[in-house]
Structure formats: C-alpha cells, structure tokens
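A protein chain is absent from this complex, but the other protein chains hold their places.
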Amino acid sequence: MAEITLVEAVNLALARALTDDASVVVLGEDVGIGGGVFRATAGLQKRFGPDRVIDTPLAETLISGLCVGMAAQGLRPVCEIQFMGFIYPCIDQLVNHASRLRTRTRGRLTCPMVLRSPTGAGIHAPEHHSESNEAMLAHIPGLRVVVPSSPARAYGLLLAAIRDPDPVVFLEPTRLYRAIKEDVIDDGEALALDTAFTLRDGTDVTLVSWGAMIRETLLAADRLTENNISAEVIDLATLKPYDEEALLASVKKTGRLVVVHEAARTGGFGAEIAASVAERGLMSLLAPVERVTGFDTVLPLPQLELAYMPSVERITKAALRACAYA
Amino acid sequence: MAEITLVEAVNLALARALTDDASVVVLGEDVGIGGGVFRATAGLQKRFGPDRVIDTPLAETLISGLCVGMAAQGLRPVCEIQFMGFIYPCIDQLVNHASRLRTRTRGRLTCPMVLRSPTGAGIHAPEHHSESNEAMLAHIPGLRVVVPSSPARAYGLLLAAIRDPDPVVFLEPTRLYRAIKEDVIDDGEALALDTAFTLRDGTDVTLVSWGAMIRETLLAADRLTENNISAEVIDLATLKPYDEEALLASVKKTGRLVVVHEAARTGGFGAEIAASVAERGLMSLLAPVERVTGFDTVLPLPQLELAYMPSVERITKAALRACAYA
Amino acid sequence: MLAKDAASDASFAIVAEFQIRRRAYLAASGEILAPLPLSAGAAKDLIPLYRGMVLLRSIDTKAVALQRTGRLGTYAVALGQEAILIGAASAMREDDVLFPTYRDNGALLWRGVTIEEIFTYWGGDERGSDFSVPRQDFPICIPVGSHAPHAAGVAYAFKLKRQDRVAVCLLGDGATSKGDVYEAMNFAALHKLPVVFVVNNNGWAISVPLRLQTGAATLAQKAIAAGMPGEQVDGNDVIAVRASVAEALAAARAGKGPCLIEALTYRLGDHTTADDARRYRSDDEVKAHWQAEPIARLRKYLITQSVWNKADEESLVADCQRQAEEGAARYLAMTPRVPASMFDHLYSELPDAFERQRKQLVEGDDG
Partner (left out) sequence: MLAKDAASDASFAIVAEFQIRRRAYLAASGEILAPLPLSAGAAKDLIPLYRGMVLLRSIDTKAVALQRTGRLGTYAVALGQEAILIGAASAMREDDVLFPTYRDNGALLWRGVTIEEIFTYWGGDERGSDFSVPRQDFPICIPVGSHAPHAAGVAYAFKLKRQDRVAVCLLGDGATSKGDVYEAMNFAALHKLPVVFVVNNNGWAISVPLRLQTGAATLAQKAIAAGMPGEQVDGNDVIAVRASVAEALAAARAGKGPCLIEALTYRLGDHTTADDARRYRSDDEVKAHWQAEPIARLRKYLITQSVWNKADEESLVADCQRQAEEGAARYLAMTPRVPASMFDHLYSELPDAFERQRKQLVEGDDG
C-alpha cells in the first residue's frame, strides 16, 4: 500500500489488468516507447511487450475502430485518446459500432473495449487540450461513461471498466492526475460501476458532481459547514447509466440540489440530473435546482480558463442561494 | 404560392439562396447529378452548375472540413450529410473548427456554413438512417442547431440559417419530408432563428417538442382537448440557443410541462428543457415534468422502430398524468 | 552555376517506383486470355462458382419482389457484381472472417448465412445478423468504410494469437474516399497484418460516378500510400477474382501482410430499391456493360468445355428459384419480436437504471 497520484493509479490498474488477463492490450499514440504524454502507461511496453502495448499511428478513428475489431475477437483493448479534444473522430465508431455491436448481432459479437481519455481544463494546456464533453458520450445508448475523482476510485473503476463485457469510455481528469495522493492497495479489487459515491453526508443541500469538479465541490461543502449548512456531496462517477436512485434519495433528504460540472451549460450532463429530479423528485424540492457549470462559450485559452471554470465561490453561492430560498 | 412538401420547401429555399447570393454553394454526396437521395437538391446543379452544386467524394469529414475553408473565404457553403447516422465524423470539424473559428481569431475569420442533414426515424429506413442526435450538437458552444417542423418553417428557417454569419446545423425530419403539404410563398422571407413557435395556445399544460415529433404532439393536444384539457404546443425550432423565455412564460401560465423527443432519453435535449424549468420555473410547476422520449436503447431496425418512438398515446398519457397530479 | 527549374528533373535520384497490373483470364466472350491459375482447377471445378453466382441473382430477384410488395425493407442487389462476391468468398477459409457491406449478401450466402437470415436483416430485424454460421463474420456494415478499421483490429488479434486466419474486408469504390479506410490500410501494412481489402469498383457510388470520386488513375494504387501491394482484376471474371484473392489470402496467412485488390465491374442495377438510376445514367451505358457481365461469360466457357448444358442450366435455375422461395417462406413465417426485446443485448446485463424504461415500454406508459 502506497500513497500514489491518480495517474499512477491508472498505471497501476493497467499493469494489473495486463498481468491478470492475457487478452488485455493497450494501444494509442505514445503509449509505448514514450509511456504516455501523462505517463499513464509508463513502463508498460517494457514489461508486457510491444505486441500488447502498441504505439499506433496518429489516427483516432483508427484507434477506436481497431478496438472494435480486437474486442470482437475476444481481446480486451484499452485505448488512449491523448486529449479529449481529439476524441471526436471516435464518436462515429462509438455510436455506430462499439455501443451497438452486441445489439446488432443479438449477442453474437460483443465489444469489451475501454476508451481512456484525459478530460478537463485547469492545467494551462494548449488549445483543444482541456475539453469536457462527457454529455455527448453519455447520450449514446449501449455505452458506459465513467469519470473517477480520486486515485483509489481511478484504480478500482478502471479495473471494473476493463473487466466489463461492454464498451466503456473512461475519462480521467487531467487536473487531478497529480493534484492529490491517496493510499491505493494494488489488490486487483474493482469498484462497482453504475454506482454513485456519497463522499459526504449532509442534510441541507445535495451537491452533485464528478471528476475534477469534485475538489471544488468538497471545498464548497467546507465553506457551507462554516455557514452551518450541512451539504451532502455525491460523486456520480458513472454518468451512463447514472445512479438515479442515489440522487433521488439524497434530494428527498435535503430538498435542495446543486449540480456542478465544467462542461458548457446547455445540454451538459447537469441538465440530465436536474431533469431527473424535476420528474421524480419534484415534490421534495424546497428550492430551484442550481446548475453551476462552464459557460456556453468556447473554452478559452489558458489565460481565461479559470474564469470559465466553476469556482468554489460560485458553487458556494449557489448552495447558499438554494438554502436561503423560501 | 403553392402547396408543397417539406423537402420541396428545402429545395425552394436552396434555389432561392443560390439565386440571390453568388457566394452560396451546395455540396455533398449525390446532391448534384442525382439531386439528393431525398431530392432536396433536385435540379439545382442543372440551374447553377457543377461548380456551385458539388457532388463530393464519399467522405463526411472532408465535406464538413471543406465548408470551414470555403466559409473562411467568404463563400456560404451549404453541405448535406446524407443521413444523421453519418454525421459523426463531422463533429470533429464542428467542435474544433466551425464553431470556434470566429472566437479563435477574434472575428478575423468566420464560418458562415450550414450543415444540413435528415434526422429521425419512422420511414423504415436501413440501419443508421434514423438517428436523432441533436442533443450532441446542441451542446457545442458557438453553433446553432435548427430543426424545422413544417414546409413553411423549413423554407424560412433554412434561408435564415444560410444568411446567418455563423455555423448552423439544420436537421430535416425525414418523416416529414413528404408527410405534409403547406402553402409556401417563395418570397425570400427568412424566419427568425433562436425563436420558438407557439403552434397552439393553451392554459393547462405545455407540450414542448421539435421536428417530426411536433405531429404526434399536436395530435396529442387534440386528444387532450377531447378531455377538456387545453394544451399549449411549443415548437422549439432552434435548439441552440433555445428560446428559454418562451418556454418559461408558457410553463408559468400552465404550470405543467411535457417534453417530447425521439432521441434517447438520457442526455437528450429534453433534459435541458426540464432543467431550465427546474431552475427558473420551479415555483410555477404544479406537477412533475414529464419527458416522453425514445428509450435508452439502440434505435431498433424498422420492425420495432415504431415501438421505440414516442406515440400520441404516450404523450397524451403523460399530459393527463401531469394534469391529474395533485 | 544556374539551371532551369526542374520539378521532375531526371538528375534527381529516384527513391521509389511502383507498378499496378491488371489481371484477367476469362474474356466476356468466354475465351481464355491467359493460362489459368491453379486455383481455377479443372473446368468442372468452376461449376460451384457458377451455381453460387446464379443463386445470388435469384435471391436478389426474390428480395426485390418482396420489397416491391412491402414485405422487405430497402435492398441492394449485386447485379453484375456476382463474380466479386462469389470469387472472394470462395477463396476464403471457413475460419477466416468476412467484413461485408450491404452489397455483399452473396458473399455471406456462400459463407453459410441462410437466405432467411439475409431476408430477416433486410426485413428490419436484428436477428438476421445473428448468423448461424459463420459465427465470427461481422454483420453487414452500412456506414461506408467504417468497418475497415475493424478488419485491421481483427487481423491484429489473429496475429497476436498466432492464428493463421485472415480478415477479408469488402469495400466499394466510394469507400476508397473515406479516411478511415486509408487509416486502416496504413495500419495493416505497417504491422503486416493478415487482411485483404477487396474493392468492388462498380463505377458508381449511388449517383456519383467514379470520375467524381477520385483523380487517381486506379483504385489499386490507393495501396501505395499505405505501403502495401495493390492490383486490379477483371471483376467480371470469377476466375481472376478468386485467384487474386486466393493468392492474397495465402500471402497474408504466410505473414507477408495485407494487400488491396481492385475488382473492376459495373453496377447493372439501381443502387438500392430506393434508387432510380435512370435519373443519372443512360440505358445505353447500362446496356453496353451487360455485354461484360460475369455469369454469361462463365456459362459460355463451361459450355465450350462441355461440362455444362441446357438441361443443367434449367435445373439450376429451377433449384435456385425454389431455394429463394423456401427461404422467403421461412422468413415470412418467423414470429415477430416483442418490443421489449430491444432492451435485450443492449448490455450483457441490463443495468437497473433502464429497468424502469423497459417496464414503461411493456406497459406503454411513461408513468
């Protein structure tokens, strides 16, 4: 057991999966010789060989499409798309093939693949390197979309994703890659998918988020405590399918909901969370739902990216507003 | 003035735009010699020549990318993606370039392009020919997403889209292409974008939809009238940016909201509509919001597609439930 | 020292050279143009290929009849292109994997997919893609070219598992304009993967003629960009297609890597039942190409080799029609699927989150 970062936890889970299951292969740009631009695959090619840890040509459509073929033949491909801004060419393969191969063939062929990609802003990266488009992917039937928010959850959820018999998009918050260290036991234990994590119990307001924004959300919860407001913090972790029952149970208890995400507001996944409560938890709502999100603007280059991202301040204000509502 | 179908109205608007503005070009697969697989571009190449009505190679990424370059040089490209199931390769160009060229260059270069594509199920088409993924596109900052629901609106909104100085995705409901005829005056008058159409005034419940589902929604409104329920029917028409004020004003009046769309439920654009009301119209809500949508399944092949799509029955039941709520 | 500009100045070293050849054995007249390859066997060994092509044409005819009478969805016949589908499929080993398009029902039929499965798929029912055999062939690919990376991925799995199997990816001429097809070919050649790309160059992509698809003189030369061999074959010559694919399969199996085969033919029919080709091409053009179609020329050859006669022909036609009718009957007799089955096979196990929706579907109510 050791204190490791989130990116080290990803590396640990990949190594574990490659060790335990000969059908696991890792592929992507720079994942081999280079060990990944974030070092997520560091050392893996040396240990498991270039046939199983594959440096692909620079072609995202290819990478995602290869996975479909490999998976149909019983391999468990785990591909890396270097940044979420380059994931779009994969959507064709995800929608038209990966997510529906099982349905199309009535289970004759399946697609146990994992598509890993860094997500999110806040590291002063160049243009197109800081996107958060989880909502686009979470809309795709037949797919799973998972976003870890800590090293331990990254380790356990990635193992679960790799072992899952269906395609999973696994989005790793770059801002958290090295920001926090946590004890992670490399025991090969997977965490449950499709299950939210209640990171903090509370009674006055429910704060729902995922990925990097969990940090600001927890800090906002601290601020709220100083104001004698007890906030419950839920990490959705799996966006598709999301843990609607956990969400509704919490809102039933608190009567107030603040959803936080980095992605643009319109059509962001926060809309789905708010909609769910408006449909099935409306009568427990004591105040309007609050969405604290990125703006409906193009994500600015680094000089303004922090102004774009939800701040602890904005989250706290929204929660205070919800609690003050009468 | 003549009674024409929606696809004829599209053809009329394209011809008008090509006539009025020499910078307009039409491109896509089969749009020239063949006149489009739905005949939307029939006769245009003969009238305006192969340089302005271009049969492209079979390559969607190319088609959308060409538009960005053409538009940056002052042309007004209107491209056709033959079916929405083939639109995914364009998302890279739409997100990374078309929607942000103006922002990236602080207005130095702009992207007045229109990407047309048929959308929706219900015509017993082959696999991948019946998709409704407007929510993915409506999440993209800097883009406009428009969905007409009648011949006259198709004509007026398409002209507006072509004249708009920014990129617009224009989704044409295949199910409506020939289903309804309407008087359309070819007067070159555009309709306002970003503005919802209230197709029917009502006081008891607000039914919000767009595109092909407007038909079922209106039929449901009829059924509700038989039940002495007065339904207001709003055609959103522009999804990005959508007419939030019209939505909120209606819900304020009726206190009840049913959102109807064909796309899968989770992360569909109905979530955004419901979320908006949960945030800004909560206290006028007398009943839980209802979403009547496609299921979170892969859109089935024709034999089951009708079972997948929201029916008049389902919409009516949802509205009745909302009205019966106490 | 100065000289005139010289883009292609012969004084500059040639660093690479390439050739594209065209293979043909059987002329439209039924005459032999070149020594037949071993894969052709004796004349009588060609009879199964002939039967396969004729059966395909009967199935296509029946499919169109079903579509015209509202009992089948949109369907794409392979009229005039039978030699490519039968030639390629017949060269494959059972445990190879085929990647078909909507045009390639004939290749699936030869591989063992039943007539009713084909009708079931085109009838709008996913069960048609649950092939009884071959279990590992990919379902029909509709998004043009998007299956090429799958073929490369499957081939990579074969290589990794040290299996001597080959992936065969069928493509149209239009598909060669797709970037994903190029990406797949480039990767396959890079890793010398066991995959064979066969392009059915029927001259049309719906209404778009080949001359508007690419400026390249041949489609076979698309292979050069990927760094693999490419060749043209007469796609109306089943002997040539079969020989070319057989050799490509053998090379791929032997670890020599992929190749691209451009089979030249012509789409004698409409693009699909939803198309009317007279809108964009002349009857004369079509009539001219009927002279070159693959079935008649093989029949002529078999007759001249006196391994085929009028009686054989009549019984074959009757037999094919019977098979088509029986297949259609079995398809039409199938019990329809219940709506809720759209939730089956969505995931290996339906997540709890979607149970409510399944229930709503069953009860026809969103409540």
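We just call them A, B and C in the order they show up, numbering each chain from 1.
The criterion applied here is as follows: a residue touches a chain if its C-beta (ideal position, glycine included) is under 8 Å from a C-beta of that chain, and two chains touch if they have at least 3 such contacts.
Small disclaimer: the values here were computed from a predicted structure and weren't measured.
Visitor: What are the shown chains that the omitted chain is in contact with?
Guide: Even though it is not drawn, that chain still touches A, B, C.
Visitor: Consider the whole complex, including the chain that is not shown, and state which of C:S58, C:T74, C:Q232 or C:S341 touches that chain.
Guide: Answer from the full complex: C:Q232 touches the omitted chain.
Visitor: Thinking of the whole complex, not just what is shown, which of B:V10, B:I33 or B:L75 touches the missing chain?
Guide: Of all options in B:V10, B:I33 or B:L75, contact with the hidden chain holds for B:L75.
Visitor: Just name the one of B:L109, B:I185 or B:L306 that touches the chain not displayed here.
Guide: With B:L109, B:I185 or B:L306 as choices, the missing chain is touched by B:L109.
Visitor: Name every residue on chain C in touch with the hidden partner chain.
Guide: 1-9, 11-24, 32, 34-40, 177-183, 186, 189-192, 212-218, 220-229, 231-232, 243-244, 246-248, 251, 257
Visitor: Tell me which stretches of chain B touch the chain missing from the display.
Guide: Given the touch definition above, chain B has residues 25, 51-52, 56-57, 59, 61-62, 64-75, 77, 92-93, 96-97, 101-110, 141-142, 165-166, 194, 241-245 touching the missing chain.
Visitor: Which chain A residues would touch the chain omitted from the figure, given the whole complex?
Guide: Touching the missing chain: residues 29-30, 32-35, 37, 55, 57-59, 61-62, 85-86, 89, 124-129, 265, 290-292, 295-298, 300-305, 307-308, 311, 313-314, 317-318, 321.
What we mean here is this: only the chains that are shown with their structure count from here on.
Visitor: Calculate how many whole Å lie between the centre of chain A and the centre of chain B, each centre taken as the average of the chain's C-alpha atoms.
Guide: Here the centre of chain B sits 30 Å away from the centre of chain A.
Visitor: Could you say which residues in chain B touch two or more other chains, in rising order?
Guide: In chain B, residues 61, 85, 89, 127-128, 290-291, 295-298 touch at least two other chains, as defined above.
Visitor: Which residues of chain C are in contact with two or more other chains?
Guide: Chain C, residues with two or more chain partners: 126, 143, 179, 342, 346, 354.
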